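Dropping a structure here in structure tokens format, bear with me for questions.
Other chains dropped; remaining ones untouched in position.
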Amino acid sequence: MIEINTDKFQGPLGVLLKLIEQEEMDITEIALAKIADEYLAYVQNSENINPEEMADFLVMAARLLYIKSKALLPYLVSAEEEEEIVELENQLRMYKEFIEASVKIADLVGEKRFLFSPLLINKNFRRSKKEIPSFVAPKNVTAQLIHDRFAELIERLQVKEEKLDEKSLAPKVSIDERIIHIRELLTKKLRFSFSKFLQQAKSRTEVIVSFLAVLELAKQRELVFEQDELFSEIHVLFRDDKINN
Amino acid sequence: MNLKSQLESLLFVSSKPLGVVEMSDLTNTNFEEVEAALTSLAEEYKAQNRGFILIKNNKEYQLTTAPENTNLVSRFLKDETSGELSQPSLETLTIIAYRGPITKLELERIRGVNCSLILRNLLIRGLIEDKNDKTKNENFYSVTLEFIKFLGISSVSELPDYEKLHRSESLSEVIAQPLSL
């Protein structure tokens, strides 16, 4: 299992960078494809991910899965999508530069060279002659104005809170759930049609998840595909069933 | 270690005059050396035409602005205290009026920004005062009696809707939010 310092939460890029460094790899597409599973495992198992950051972790998971699927099916990738991968590599390289700089800054802070300025000094101390009065009446300030400003502030804080209301997302199917579903299906039916399987999906996300689940099982050598001729229906079956037959 | 530089740091940052004994303790140096270094500093300031001078009063030393700049400095301090209150200062003042006594951190959580400079400005104008609570070792800010009188009331509780606004729950919630760094 991967060991990541989880006592302080880290952003998705930080987690990626750590995984790549653990593999002693450079920041490349190959490295990203290789660590995709570990990243997913981290997101799944980590209890320390701040809820506000979860969305960003999931976006990154989607990008990695995409890169991984490209490693499996390279001919499916367009030039535009290729660019997105390069962009992620660049983003990660730059992030790394700042992480390195932040280590140097941490060293600087560690030296404890804090500088001090006198704060809140009595205004008549430090001055030769001429006293400044201790109370200066503020212009245009009345009890009513104080009241109005304070009421406005409270209202503003309430509006802010309403905005921060939590929204729960509709439950979505996960790749793991899909994998279990595929296994059950094949235990019952021995084989199924790939296109019909995808048609059962209720949303685009589900199509992607189903597709990734099938790819994952193929990669793990659990599944094999049968196709009679080019562009005809693809059938999915357990590798073991195929061998036993 | 450079004694003159050390003494200069202490005198610069101190908000009260400093005695030779205290400076001697802090710098771990004997009285004679401290006094010699202070004399030498005082001469340097004059020779170099610096913007401050070192003055001595009953064995206590303090830095003050150079006499030839007194008018400039007074103008600056007067501008600071007599100018119109900025919006952030006014907002801070209203929070202290309705919620005081209140700590700096509580104020900052409500306003979402650091308030050091604003508090300093309100203190200089004599609109607020701070009191140290020794058991909690924290400073609490309240509006001054002069300011209350200026508003034409005799206590903050006479501010409009005081009971209701003073207890506002949304403020208490903001104050209770955890801060992590």
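For clarity, chains are labelled A and B in written order, and residue numbers in each chain start from 1.
The rule is simple: a contact is a pair of C-beta atoms (placed from the backbone, for glycine too) under 8 Å apart; a residue touches a chain by one contact, two chains touch by 3 or more.
Quantities reported herein were computed from a predicted structural model and do not represent experimental measurements.
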Counting across the entire structure file, list how many copies of each shown chain there are. A x1, B x2
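Convention: only the chains that are shown with their structure count from here on.
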Chain A and chain B, separation of their C-alpha mean positions in angstrom: 45
Going by the contact rule at the top, pick out the chain B residues touching chain A in the complex. 12-16, 52-53, 62-67, 70, 73-74, 77-78, 81-82, 84-85, 90-91, 93-95, 97-98, 110, 116, 119-120, 123-127, 144, 146-147, 150-153, 158-161, 165, 168, 170-171, 173-174
Touch list for chain A against partner chain B, complex: 116-123, 125-130, 132-147, 149-151, 153-154, 157-158, 161
